[in-house]
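Chains shown are a subset, placed as in the full complex.
Chain lettering (A and B) follows the sequence in which the chains are written, and residue indices restart at 1 in each chain.
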């Protein structure tokens, strides 16, 4: 079960985009998205599909206190991840792989090629490099809430040695891309995370599939539920304001699994659903 | 007629991606893409479609001198740009518009919101702001080959006051996005450009369509032929190397129109084909 409850103060009538629903790579048992201003229900948001199964919700709200409540019960789709990749080890990449090789706002991989090659270039290409990158970040970057901000890029974090989950993911992506490994950002619900919040991990492409890594080691990857996927956090913000003035007042996220959460050594191969 | 002839020295067998063909928003009369290493023709490259009609070509080459020759005769498709936009002035944006609001590697619009609002925020939204941005760039940034490099972002260019066509486009995009106007980068063939080379412009979304602007004023927009479209220059590089070692040795671009090139005041509305 995953859920999030958000409260906003809307000072000027606003058009907003929410990116909080579980991606459709899951079998949905029950799902609700309720939006209301000053307690009065708003029309159902317009849903927009995003790459890799993500779903945006567009919403227009008058002045007042906007409350957003999302909850869903999900089961892993039997034919999605967890099982062997669809064996599409082609010689030449598809467009998604090419796209996720490119430098992006928070992942300026073009600037870090020298560092990445010097630090990891002696390792065999593919999995060995991604694992070494993940362990390097785990050992070298401290998880320090408040140490970074919305403008911080992966190179800032490499240098200061401090960040939060999105920074860890940005740094992993940047070092992968600098070594010509396609890598992308995933926002997730993460059962077991403490304190509970939205979480972020990265996915790297090798051996014909996207594999998930989380250098923060703050939650087992097996329970994670994909929300949004993209080049970096610019593509996965849980709120975008298109018009109007709106301020977040409270946020509460939950994510649980039925049964016991699996341990995670953080290096075994895992594919995010 | 557009063409480009590229020569590369391939030091290690290489997989490369070319982004040089005219986008398929044109009616193609004749088109050839010839690739050869040391004078011996290579198998035809694999073509991959990219957003907005672009076409990538993937290619594997052995060691040697790789020559790439592309030429095409084109006519504007009667039902594409030039005519009124398809009148889709909806209240809420589609995914492309949302995507092109986001900060990107060379267009860190999140960092320039204060500057953009202070400089242009008093103008009416939409076209007036985009025109003011284009004129501001034209008056404030000098076209100086060699003044920027592959790592230069739009904010560098705003501060140094110097750049080349891609920098002008990046700055236009950045200021638009900072004002919540979707904006994207387009690589083009540009008849009339002197000295002739690949060229870059930007497109901004307002009044239900993408409109083209070129703050360099170095070629009339009417003759331009779209090659690639994206968030910024990361998405439109004419060459990406996936594997191997390869160095550009020469480049020759031509772009001509039959008849007389139109004058361009650079502010009349224009939609890039």
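The rule is short, and it goes like this: a contact is a pair of C-beta atoms (placed from the backbone, for glycine too) under 8 Å apart; a residue touches a chain by one contact, two chains touch by 3 or more.
Given the structure is predicted, the values throughout are model-derived calculations rather than measurements.
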With 2 chains placed, the number the full structure-file assembly comprises: 4
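Quick note on the criterion: only the chains that are shown with their structure count from here on.
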Separation of chain A from chain B, taking each centre as the mean of its C-alpha atoms, in whole Å: 29
Interface residues, chain A side, partner chain B - complex: 15, 17, 46, 48-50, 56, 58, 60, 91-95, 98-99, 101-105, 107-108, 110-111, 150-151, 180, 231, 234-235, 240, 242-243
